[in-house]
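Every protein chain of the complex appears in place save one, which is left out.
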Amino acid sequence: QEMDQMKSDFSENDNAFFLCSMALIIFLMQCGFAFLEAGAVRSKNTTNILIKNLLDSCIAIIGYWALGWALAFGDCPNDVIGLFMGYSQFFLANFVNYPKFFFQYVFAATSATIVSGAVAERCEFANYITYCSVISTIVYPILTHWGWHPKGWMSLGISAGFIKTTYDDFAGSGVVHLCGGSISLLAAWIIGPRIGKFVEDEDEESDEILGHSVPFAALGGFILMFGFLAFNGGSMADIVKPGEGHIVALAMVNTILSGAFAALTFLVIHFLYHGKWTLLLTINACLTGMVASCAGCNKMEPWACTWVGIGAGLIYMGLSKWALKMKIDDPLDAFAVHAGGGFWGLTSVAVIGHNGVVYAIASAIGGASDGGNQIAQAFAQLGWQWVCALAIITWSYLWMLPIFAFLKKIGKLRVPEEVEINGLDIFKHGESAYPLHAYGHGWHDFEKA
Amino acid sequence: QEMDQMKSDFSENDNAFFLCSMALIIFLMQCGFAFLEAGAVRSKNTTNILIKNLLDSCIAIIGYWALGWALAFGDCPNDVIGLFMGYSQFFLANFVNYPKFFFQYVFAATSATIVSGAVAERCEFANYITYCSVISTIVYPILTHWGWHPKGWMSLGISAGFIKTTYDDFAGSGVVHLCGGSISLLAAWIIGPRIGKFVEDEDEESDEILGHSVPFAALGGFILMFGFLAFNGGSMADIVKPGEGHIVALAMVNTILSGAFAALTFLVIHFLYHGKWTLLLTINACLTGMVASCAGCNKMEPWACTWVGIGAGLIYMGLSKWALKMKIDDPLDAFAVHAGGGFWGLTSVAVIGHNGVVYAIASAIGGASDGGNQIAQAFAQLGWQWVCALAIITWSYLWMLPIFAFLKKIGKLRVPEEVEINGLDIFKHGESAYPLHAYGHGWHDFEKA
Partner (left out) sequence: QEMDQMKSDFSENDNAFFLCSMALIIFLMQCGFAFLEAGAVRSKNTTNILIKNLLDSCIAIIGYWALGWALAFGDCPNDVIGLFMGYSQFFLANFVNYPKFFFQYVFAATSATIVSGAVAERCEFANYITYCSVISTIVYPILTHWGWHPKGWMSLGISAGFIKTTYDDFAGSGVVHLCGGSISLLAAWIIGPRIGKFVEDEDEESDEILGHSVPFAALGGFILMFGFLAFNGGSMADIVKPGEGHIVALAMVNTILSGAFAALTFLVIHFLYHGKWTLLLTINACLTGMVASCAGCNKMEPWACTWVGIGAGLIYMGLSKWALKMKIDDPLDAFAVHAGGGFWGLTSVAVIGHNGVVYAIASAIGGASDGGNQIAQAFAQLGWQWVCALAIITWSYLWMLPIFAFLKKIGKLRVPEEVEINGLDIFKHGESAYPLHAYGHGWHDFEKA
């Protein structure tokens, strides 16, 4: 019994340490998003996008502390209500499991952050505060209850005969990224394109609106890659039982492999078509690969993750072009990266993950006696993943569509034209990102010498 | 006994790992300070402020290795001397506990760094080297001996009848931030305002001196927030005994909660008065909240930390305005953030922390039999916190006032007027932050195509 005590003490502390250190690094992803987005906007809207990302962390901690945690992981003695939400531990009353709370909070903050890229350079501050609060406090927490709480309906899945499905989404391809990415599409569509993004006269060529700093975008990309490894590895949420440490490392290796294949696939195809080695889009492709790896990085073989990556690169390319064609202006490609990557993640884990469609077919071809059942089970699982994906999108739109519509009606969705053209920084924030009179010096003779 | 051996081995290694990884992240705070400050100065002084922050780490490791550790945590067999300082293990002679040393070093480096913001854009290099050496080698280490060494006088506190006080400062609201912040005020006052900061003719409007890069300031802010979580969580310094892991996570949650409430409190009030959503000052307010949470983040309830945050936001606002009114030019608000936040941290832990004034009064109202004693104890503890705060300020000024006065006398406090007006980078460092002829390209036709 002394040994059990010791084991339990070490386990609790090791897990707390693991969750806290991974959560710390995930927290830094806010900085990554901030700079990926800051680099992609024009200098006149830089302060605006930076403060949005700072406030994300602040709003999300308050919302997740007050309501979010309770809805996601609070106790739910009633099993029927428990299928859909938790309903206790509001304001963390009578609560002790802070490591898990801290870890879940940084996830919630991430899910709200994704959207800000899609509405950049034209979003009203009130709009931003509203959707950020709602997503991190209600929409996202309840999705995590569905998918990650043992009583949630997606997690319970269906059991019928030999078929047994469950929601398979290790690090949140669905509940984090598909949620954030879908809302991004909706938001970008309702808010409309930035002035000058799409020309009306078909003869005129569209002037691309370029971001003001490639280095900032790259800085954000690097920090996000760093954070993603912790995001996916940390999702193990436990590192004391036999083999768990190896799974954490496997998840990290798969994440970077998937990102690398997505990046190189996209880069090469883009080069073949356009003759340029694009950095900015390659970063996005790499992130799409990492998003797609979320769902199955803990159990896929590395070779399978190379296909996840290749698929992600292609999907990013397709969705990014589709959005442009639909005249949806999503400056950060948040939809293509997060919704595309997220959906592909949910799909690929049921296709090329262990027990997935590919394995089942290979097993049937190999003459397994229960080959047919394996195939049926694999497709049922794939179907369930898609049902869950649909549920995630539906739930997200059920909340956000009325909210965006209401904000549009009261004129708080988008800044006035004059503000958009001249930039949000000075009018809204009183702070120019690069005040002109802070530059220059008087040592002209010195410098030459 | 084999089990005890195993327990002790794991404990030692787990703690070493914990201390090292938290210290690593705290080390990165130097980068955070560097960019918060670089963003807040004009382009002509950017290299100057960056090299200061680089040298902080370098000088502090040498000073803390040679003297600092010995004064702070070296053995002190004599109990009377031991009240005030340690006096062995200079140059780490006969020393083994490197994890603790590494962790304490990154704290020492932080305490010296704080001041550089207050004297930015006009401080002589010699001045900087001097105060940085003195603070990280002598002033700060001895304060930590007082407050954090079991034999230190502040730590021992007073025992009289049922009253028992001790210095209550988990992560250094007092010894790190109040020390650094107080010295900042002194330094900014003695060195005087930057040329052009305050106009002499009352009719003229003061031209605000703006920093050259909001994104750099934000980058610094994000990195500091990241580092602060490790700073406060890591202060547990131990993660093997039952419950310690949870305390680490609680400390991190409280830190971000306090920062978030401080940021939003300030942001809303500032918006109501000025109609602008300021980013730069909101970052400062957020940091003030985190500074204030240092003292009690390990044991306060999250609801209490929301009040710590709200108070910190208000205090930052007040002290920042007061400094301007007093014509003290502190470009980074180092005084308001670190001294204001630090003092409020020391106070709040004795007011709204467990066994604090609020709890004691509530208990007395609730009819506790020893209600009067509880209140007496709580106020005694609050009084002791203030005594310690006063001691910290006094000690800091006792060293730094003569040093600054001497440097002023020999003309090494502040750069000559010509250098200040034209910028320190080229004259002092030979390196312009953004050399003009490193910009531009020749593809004008290409770019249009």
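The letters A and B name the chains in turn, as written, and every chain counts its residues from 1.
Basically, a contact is a pair of C-beta atoms (placed from the backbone, for glycine too) under 8 Å apart; a residue touches a chain by one contact, two chains touch by 3 or more.
What you are looking at is a predicted structure, and each value in this text was computed from that prediction instead of being measured.
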| item | value |
| --- | --- |
| Of A:Pro302, A:Gly318 or A:Gly411, the one touching the omitted chain in the full complex | A:Pro302 |
| Residue among A:Ala93, A:Ile195, A:Ala249 or A:Ala362 that touches the chain left out of view | A:Ala249 |
| Hidden partner chain, touching residue among A:Leu219, A:Ala336, A:Ala350 or A:Ile392 | A:Leu219 |
| Absent-chain contact - pick from B:Pro77, B:Gly161, B:Gly367 or B:Gly440 | B:Gly440 |
| Touching residues on chain B - with respect to the absent chain | 2-3, 6, 9-10, 12-17, 19-21, 23-24, 27-28, 30-31, 34-35, 38, 46-47, 50-51, 54-55, 57-59, 61-62, 65, 91-92, 96-99, 101-102, 105, 125, 213, 216, 219, 425, 428-435, 437-443, 446-447 |
| Absent-chain interface as seen on chain A, which is shown | 3, 7, 10, 14, 17-18, 21, 25, 42-44, 209-215, 218-219, 221-223, 225-226, 229-230, 233, 239-246, 248-250, 252-253, 256-257, 259-261, 263-264, 267, 274, 276-280, 282-283, 286, 302-303, 421-423, 425-427, 432, 434-435 |
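As a convention for this text, only the chains that are shown with their structure count from here on.
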| item | value |
| --- | --- |
| Magnitude of the superposing rotation for chain A and chain B (Cα, nearest 5°) | 120 |
| Chain A-chain B separation of Cα centroids, rounded to whole Å | 34 |
